[in-house]
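Only one protein chain is missing; all other protein chains are in place.
Right, subunit A next:
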Amino acid sequence: MHPFTYAKAADMREALNAGWRGGRYVAGGTTLVDLMRETVERPDVLVDISSLPLREVVVTGRGGLRIGALVRMAEAAAHPKVRVLYPVISEALELSASAQLRNMATIGGNIMQRTRCTYFRDVTAACNKREPGSGCAALHGYNRSHAILGTSDHCVATHPSDVAVAFAALEATVHVLGPDGERRIAFADFLLRPGSTPNREQALRKGELITAVEIPAHARPLKSGYLKVRDRQSYEFALTSAAVALHVSGGVIREAKVAAGGVGTVPWKLPAVERHLIGERPSDRLWAEAAEHAADGARPLTHNGFKPELLKRTVERQLRTVGGTK
(Lines give C-alpha, C1' and ligand atoms only; values in the text may rest on other atoms or scores of the structure.)
Protein backbone atom coordinates (compact mmCIF):
# COMPACT_ATOMS: atom_id res chain seq x y z
CA MET A 1 0.00 0.00 0.00
CA HIS A 2 1.19 3.45 -0.90
CA PRO A 3 1.76 5.59 2.23
CA PHE A 4 -0.78 8.30 2.91
CA THR A 5 -1.55 11.00 5.41
CA TYR A 6 -4.84 10.77 7.20
CA ALA A 7 -7.15 13.41 8.52
CA LYS A 8 -10.71 13.40 9.72
CA ALA A 9 -12.85 16.25 8.49
CA ALA A 10 -14.77 17.88 11.35
CA ASP A 11 -17.27 19.59 9.07
CA MET A 12 -18.25 20.07 5.44
CA ARG A 13 -15.93 22.99 4.94
CA GLU A 14 -12.89 21.06 6.08
CA ALA A 15 -13.83 18.16 3.89
CA LEU A 16 -14.36 20.30 0.80
CA ASN A 17 -11.15 22.20 1.36
CA ALA A 18 -9.17 19.00 1.63
CA GLY A 19 -10.98 17.47 -1.32
CA TRP A 20 -10.28 20.52 -3.43
CA ARG A 21 -6.60 20.14 -2.58
CA GLY A 22 -6.62 16.62 -3.95
CA GLY A 23 -7.47 14.71 -0.76
CA ARG A 24 -9.40 11.49 -1.31
CA TYR A 25 -12.65 11.02 0.55
CA VAL A 26 -13.06 7.81 2.47
CA ALA A 27 -16.48 6.74 3.74
CA GLY A 28 -16.87 3.04 4.58
CA GLY A 29 -13.53 2.26 2.97
CA THR A 30 -14.70 -1.07 1.59
CA THR A 31 -13.82 -0.21 -2.00
CA LEU A 32 -11.01 2.22 -1.37
CA VAL A 33 -8.96 0.31 1.22
CA ASP A 34 -9.27 -2.87 -0.82
CA LEU A 35 -8.00 -1.15 -3.98
CA MET A 36 -5.28 0.70 -2.08
CA ARG A 37 -3.98 -2.63 -0.85
CA GLU A 38 -3.87 -3.82 -4.46
CA THR A 39 -2.09 -0.52 -5.31
CA VAL A 40 -4.77 0.16 -7.91
CA GLU A 41 -5.56 3.26 -5.86
CA ARG A 42 -2.66 5.30 -4.50
CA PRO A 43 -4.00 8.40 -2.77
CA ASP A 44 -1.50 10.58 -0.89
CA VAL A 45 -4.09 12.03 1.43
CA LEU A 46 -7.15 10.33 2.89
CA VAL A 47 -9.95 12.57 4.09
CA ASP A 48 -12.21 10.72 6.50
CA ILE A 49 -15.73 12.05 5.95
CA SER A 50 -17.46 9.75 8.42
CA SER A 51 -18.23 12.55 10.91
CA LEU A 52 -20.09 14.70 8.40
CA PRO A 53 -23.82 15.22 8.96
CA LEU A 54 -24.96 13.19 5.94
CA ARG A 55 -26.67 10.37 7.79
CA GLU A 56 -30.36 11.13 7.39
CA VAL A 57 -33.12 9.45 5.45
CA VAL A 58 -35.82 12.03 4.78
CA VAL A 59 -39.21 11.64 3.11
CA THR A 60 -39.65 14.43 0.60
CA GLY A 61 -42.79 15.74 -1.05
CA ARG A 62 -45.40 13.07 -1.60
CA GLY A 63 -43.41 9.93 -1.09
CA GLY A 64 -39.96 10.80 -2.39
CA LEU A 65 -36.85 9.98 -0.40
CA ARG A 66 -33.56 11.66 0.26
CA ILE A 67 -30.89 9.28 1.50
CA GLY A 68 -27.78 10.90 2.98
CA ALA A 69 -24.47 9.91 1.39
CA LEU A 70 -23.16 8.52 4.68
CA VAL A 71 -26.16 6.37 5.50
CA ARG A 72 -24.77 2.87 5.70
CA MET A 73 -26.12 0.23 3.35
CA ALA A 74 -27.46 -1.75 6.32
CA GLU A 75 -29.21 1.31 7.74
CA ALA A 76 -30.75 2.33 4.43
CA ALA A 77 -31.99 -1.21 3.79
CA ALA A 78 -33.57 -1.49 7.24
CA HIS A 79 -35.08 2.00 7.28
CA PRO A 80 -38.87 1.70 7.66
CA LYS A 81 -39.58 4.47 5.13
CA VAL A 82 -37.29 2.90 2.53
CA ARG A 83 -38.90 -0.49 3.05
CA VAL A 84 -42.41 0.88 2.70
CA LEU A 85 -41.90 3.41 -0.09
CA TYR A 86 -39.26 1.70 -2.23
CA PRO A 87 -38.79 -2.01 -1.45
CA VAL A 88 -36.67 -2.23 -4.61
CA ILE A 89 -33.99 -0.21 -2.78
CA SER A 90 -34.01 -2.34 0.38
CA GLU A 91 -33.98 -5.52 -1.65
CA ALA A 92 -31.09 -4.38 -3.86
CA LEU A 93 -29.13 -3.44 -0.74
CA GLU A 94 -29.83 -6.64 1.16
CA LEU A 95 -28.79 -8.70 -1.85
CA SER A 96 -25.46 -6.81 -1.93
CA ALA A 97 -22.15 -7.89 -0.40
CA SER A 98 -22.43 -9.26 3.16
CA ALA A 99 -23.92 -8.15 6.47
CA GLN A 100 -20.45 -7.07 7.62
CA LEU A 101 -19.75 -5.01 4.50
CA ARG A 102 -23.20 -3.44 4.61
CA ASN A 103 -22.47 -2.35 8.18
CA MET A 104 -19.45 -0.44 6.89
CA ALA A 105 -20.29 0.72 3.37
CA THR A 106 -22.26 3.87 2.61
CA ILE A 107 -24.74 4.90 -0.06
CA GLY A 108 -22.38 7.54 -1.48
CA GLY A 109 -19.48 5.10 -1.57
CA ASN A 110 -21.66 2.43 -3.11
CA ILE A 111 -22.50 4.39 -6.24
CA MET A 112 -18.82 5.41 -6.45
CA GLN A 113 -17.53 1.84 -6.16
CA ARG A 114 -15.24 0.72 -8.95
CA THR A 115 -15.53 -2.23 -11.25
CA ARG A 116 -14.70 -5.76 -10.08
CA CYS A 117 -13.04 -6.57 -13.45
CA THR A 118 -10.11 -8.78 -12.48
CA TYR A 119 -7.83 -7.07 -14.99
CA PHE A 120 -8.62 -3.70 -13.44
CA ARG A 121 -7.71 -5.12 -10.03
CA ASP A 122 -4.47 -6.66 -11.31
CA VAL A 123 -1.86 -3.93 -11.73
CA THR A 124 0.19 -6.10 -14.07
CA ALA A 125 -2.63 -6.38 -16.63
CA ALA A 126 -3.51 -3.94 -19.40
CA CYS A 127 -6.43 -1.76 -18.36
CA ASN A 128 -7.49 1.55 -19.88
CA LYS A 129 -9.56 2.36 -16.84
CA ARG A 130 -6.62 2.03 -14.47
CA GLU A 131 -3.92 3.16 -16.85
CA PRO A 132 -5.24 5.06 -19.88
CA GLY A 133 -3.71 3.88 -23.13
CA SER A 134 -2.49 0.52 -21.82
CA GLY A 135 -5.24 -1.47 -23.58
CA CYS A 136 -8.03 -3.71 -22.36
CA ALA A 137 -7.05 -7.23 -21.35
CA ALA A 138 -10.69 -8.22 -20.88
CA LEU A 139 -11.71 -7.55 -24.46
CA HIS A 140 -9.96 -10.72 -25.62
CA GLY A 141 -9.30 -12.26 -22.22
CA TYR A 142 -11.65 -14.07 -19.88
CA ASN A 143 -14.75 -11.92 -19.97
CA ARG A 144 -17.60 -14.08 -18.69
CA SER A 145 -18.70 -11.52 -16.10
CA HIS A 146 -18.21 -8.48 -18.30
CA ALA A 147 -20.68 -6.09 -19.91
CA ILE A 148 -22.75 -6.56 -23.05
CA LEU A 149 -24.28 -3.08 -23.09
CA GLY A 150 -22.62 0.32 -23.22
CA THR A 151 -19.22 -1.13 -23.96
CA SER A 152 -16.52 0.37 -26.16
CA ASP A 153 -13.31 -0.88 -27.75
CA HIS A 154 -11.56 0.63 -24.76
CA CYS A 155 -13.45 -0.98 -21.89
CA VAL A 156 -16.05 -3.69 -21.23
CA ALA A 157 -16.14 -3.60 -17.44
CA THR A 158 -19.47 -3.62 -15.60
CA HIS A 159 -20.51 -1.23 -12.88
CA PRO A 160 -20.98 -3.65 -10.00
CA SER A 161 -23.45 -1.83 -7.75
CA ASP A 162 -26.90 -3.26 -7.11
CA VAL A 163 -28.57 -0.28 -5.48
CA ALA A 164 -27.38 1.90 -8.36
CA VAL A 165 -29.61 -0.21 -10.60
CA ALA A 166 -32.59 0.65 -8.41
CA PHE A 167 -31.53 4.32 -8.44
CA ALA A 168 -31.29 4.25 -12.24
CA ALA A 169 -34.73 2.65 -12.57
CA LEU A 170 -36.29 5.20 -10.21
CA GLU A 171 -34.60 8.15 -11.97
CA ALA A 172 -32.81 9.34 -8.85
CA THR A 173 -30.82 12.54 -8.51
CA VAL A 174 -27.37 12.78 -6.97
CA HIS A 175 -26.84 15.84 -4.76
CA VAL A 176 -23.28 17.08 -4.69
CA LEU A 177 -21.46 19.91 -2.99
CA GLY A 178 -18.24 21.40 -4.31
CA PRO A 179 -16.09 24.49 -4.28
CA ASP A 180 -18.61 26.14 -6.61
CA GLY A 181 -21.60 25.22 -4.52
CA GLU A 182 -24.37 22.71 -4.79
CA ARG A 183 -25.40 20.75 -7.89
CA ARG A 184 -27.92 18.08 -8.70
CA ILE A 185 -27.00 15.46 -11.24
CA ALA A 186 -29.56 13.16 -12.83
CA PHE A 187 -28.56 9.58 -12.09
CA ALA A 188 -28.50 8.84 -15.82
CA ASP A 189 -25.76 11.47 -16.19
CA PHE A 190 -23.85 10.61 -13.02
CA LEU A 191 -22.15 7.38 -14.04
CA LEU A 192 -20.34 7.64 -17.37
CA ARG A 193 -20.06 5.09 -20.14
CA PRO A 194 -16.45 4.29 -20.97
CA GLY A 195 -16.26 5.57 -24.56
CA SER A 196 -12.62 6.40 -25.18
CA THR A 197 -12.05 7.59 -21.60
CA PRO A 198 -12.93 4.66 -19.32
CA ASN A 199 -10.83 6.25 -16.57
CA ARG A 200 -13.55 8.91 -16.22
CA GLU A 201 -16.30 7.15 -14.33
CA GLN A 202 -18.49 9.82 -12.76
CA ALA A 203 -19.62 13.33 -13.52
CA LEU A 204 -18.07 14.63 -10.29
CA ARG A 205 -15.78 17.64 -10.59
CA LYS A 206 -12.62 18.09 -8.59
CA GLY A 207 -13.28 18.05 -4.87
CA GLU A 208 -17.00 17.49 -5.14
CA LEU A 209 -18.65 15.57 -2.36
CA ILE A 210 -21.84 13.57 -2.73
CA THR A 211 -24.25 14.67 -0.03
CA ALA A 212 -27.33 12.60 -0.85
CA VAL A 213 -29.23 10.53 -3.37
CA GLU A 214 -32.81 11.66 -3.92
CA ILE A 215 -35.59 9.47 -5.26
CA PRO A 216 -38.46 11.49 -6.73
CA ALA A 217 -42.02 10.80 -5.62
CA HIS A 218 -43.51 8.34 -8.07
CA ALA A 219 -47.22 7.85 -8.68
CA ARG A 220 -48.82 5.49 -6.16
CA PRO A 221 -49.72 2.76 -5.54
CA LEU A 222 -46.27 1.64 -6.61
CA LYS A 223 -45.02 -1.92 -6.45
CA SER A 224 -41.32 -2.52 -6.75
CA GLY A 225 -38.64 -5.13 -6.29
CA TYR A 226 -35.17 -6.34 -7.23
CA LEU A 227 -34.04 -9.69 -8.61
CA LYS A 228 -30.39 -10.70 -8.71
CA VAL A 229 -29.02 -13.71 -10.57
CA ARG A 230 -25.53 -14.90 -9.61
CA ASP A 231 -23.16 -17.84 -9.58
CA ARG A 232 -23.84 -18.56 -5.94
CA GLN A 233 -26.89 -17.75 -3.88
CA SER A 234 -25.43 -15.00 -1.73
CA TYR A 235 -22.37 -12.74 -1.21
CA GLU A 236 -21.72 -12.49 -4.93
CA PHE A 237 -21.98 -9.87 -7.65
CA ALA A 238 -24.74 -10.05 -10.23
CA LEU A 239 -24.48 -11.86 -13.54
CA THR A 240 -27.76 -10.16 -14.34
CA SER A 241 -30.26 -8.27 -12.23
CA ALA A 242 -33.46 -6.33 -12.67
CA ALA A 243 -35.00 -3.45 -10.75
CA VAL A 244 -38.69 -3.00 -11.49
CA ALA A 245 -41.27 -0.48 -10.26
CA LEU A 246 -44.84 -0.44 -11.59
CA HIS A 247 -47.76 1.90 -11.01
CA VAL A 248 -50.96 0.13 -11.99
CA SER A 249 -54.30 1.86 -11.71
CA GLY A 250 -57.67 0.80 -13.06
CA GLY A 251 -56.04 -2.44 -14.17
CA VAL A 252 -53.67 -0.58 -16.52
CA ILE A 253 -49.93 0.02 -16.17
CA ARG A 254 -49.53 3.81 -15.99
CA GLU A 255 -45.86 3.96 -15.06
CA ALA A 256 -43.06 1.45 -15.51
CA LYS A 257 -39.51 1.96 -14.27
CA VAL A 258 -37.09 -0.79 -15.25
CA ALA A 259 -33.30 -1.10 -15.17
CA ALA A 260 -30.80 -3.95 -15.36
CA GLY A 261 -27.52 -4.70 -13.57
CA GLY A 262 -24.56 -6.96 -14.24
CA VAL A 263 -24.84 -6.33 -17.95
CA GLY A 264 -23.91 -2.68 -18.54
CA THR A 265 -20.84 -0.53 -18.16
CA VAL A 266 -23.27 1.57 -16.13
CA PRO A 267 -26.60 0.57 -14.56
CA TRP A 268 -28.74 -0.01 -17.62
CA LYS A 269 -32.10 1.70 -17.91
CA LEU A 270 -34.51 -0.15 -20.21
CA PRO A 271 -36.75 2.48 -21.87
CA ALA A 272 -37.87 0.10 -24.63
CA VAL A 273 -39.17 -2.33 -22.00
CA GLU A 274 -40.86 0.51 -20.13
CA ARG A 275 -42.58 1.81 -23.29
CA HIS A 276 -43.89 -1.62 -24.11
CA LEU A 277 -45.60 -1.84 -20.71
CA ILE A 278 -47.24 1.56 -20.45
CA GLY A 279 -50.96 1.60 -21.18
CA GLU A 280 -51.20 -2.20 -21.15
CA ARG A 281 -52.87 -4.62 -18.77
CA PRO A 282 -50.59 -6.94 -16.79
CA SER A 283 -50.36 -10.44 -18.25
CA ASP A 284 -47.79 -13.17 -18.58
CA ARG A 285 -47.68 -12.51 -22.29
CA LEU A 286 -47.05 -8.82 -21.78
CA TRP A 287 -44.11 -9.54 -19.45
CA ALA A 288 -42.55 -11.87 -22.00
CA GLU A 289 -43.06 -9.45 -24.90
CA ALA A 290 -41.68 -6.49 -22.97
CA ALA A 291 -38.68 -8.47 -21.74
CA GLU A 292 -37.83 -9.37 -25.34
CA HIS A 293 -36.50 -5.78 -25.58
CA ALA A 294 -34.27 -6.06 -22.50
CA ALA A 295 -31.14 -6.97 -24.44
CA ASP A 296 -31.68 -4.60 -27.38
CA GLY A 297 -28.29 -3.49 -28.68
CA ALA A 298 -26.36 -6.08 -26.66
CA ARG A 299 -22.87 -6.99 -27.85
CA PRO A 300 -21.78 -10.22 -26.17
CA LEU A 301 -18.08 -11.03 -25.76
CA THR A 302 -16.29 -14.37 -26.12
CA HIS A 303 -17.41 -15.82 -22.78
CA ASN A 304 -20.67 -14.06 -21.94
CA GLY A 305 -22.89 -15.09 -24.84
CA PHE A 306 -25.39 -16.37 -22.26
CA LYS A 307 -26.07 -12.91 -20.88
CA PRO A 308 -28.63 -11.53 -23.37
CA GLU A 309 -30.98 -14.50 -22.86
CA LEU A 310 -30.37 -14.57 -19.10
CA LEU A 311 -31.12 -10.85 -18.98
CA LYS A 312 -34.42 -11.23 -20.81
CA ARG A 313 -35.51 -14.00 -18.48
CA THR A 314 -34.41 -12.05 -15.43
CA VAL A 315 -36.47 -9.04 -16.51
CA GLU A 316 -39.47 -11.17 -17.42
CA ARG A 317 -39.43 -12.96 -14.09
CA GLN A 318 -39.11 -9.75 -12.11
CA LEU A 319 -41.92 -8.09 -14.08
CA ARG A 320 -44.13 -11.03 -13.13
CA THR A 321 -43.01 -10.97 -9.49
CA VAL A 322 -43.80 -7.26 -9.16
CA GLY A 323 -46.76 -7.01 -11.54
CA GLY A 324 -48.38 -10.36 -10.84
CA THR A 325 -50.52 -12.25 -13.34
CA LYS A 326 -54.19 -12.72 -13.92
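Please note the rule applied: a contact is a pair of C-beta atoms (placed from the backbone, for glycine too) under 8 Å apart; a residue touches a chain by one contact, two chains touch by 3 or more; residues count from 1.
Here is the rule we go by: contacts and distances are computed from a predicted model.
Peer 1: Given that one chain of this complex has been left out, which of "Carbon monoxide dehydrogenase", "Sarcosine oxidase, gamma subunit family", "Transcriptional regulator HTH-type FeoC domain-containing protein" or "Electron transfer flavoprotein subunit beta" is its protein name according to UniProt?
Peer 2: Not shown, but named in UniProt as "Carbon monoxide dehydrogenase".
Peer 1: Which listed residue, A:7, A:186, A:219 or A:252, touches the chain dropped from view?
Peer 2: A:7
Peer 1: What subunit A residues would touch the chain not displayed?
Peer 2: Considering the whole complex, subunit A reaches the absent chain at 1-10, 12-14, 16-18, 20-23, 26, 29-30, 33-34, 36-37, 44-46, 48, 50, 74, 97-101, 103-104, 177, 179-182, 233-235.
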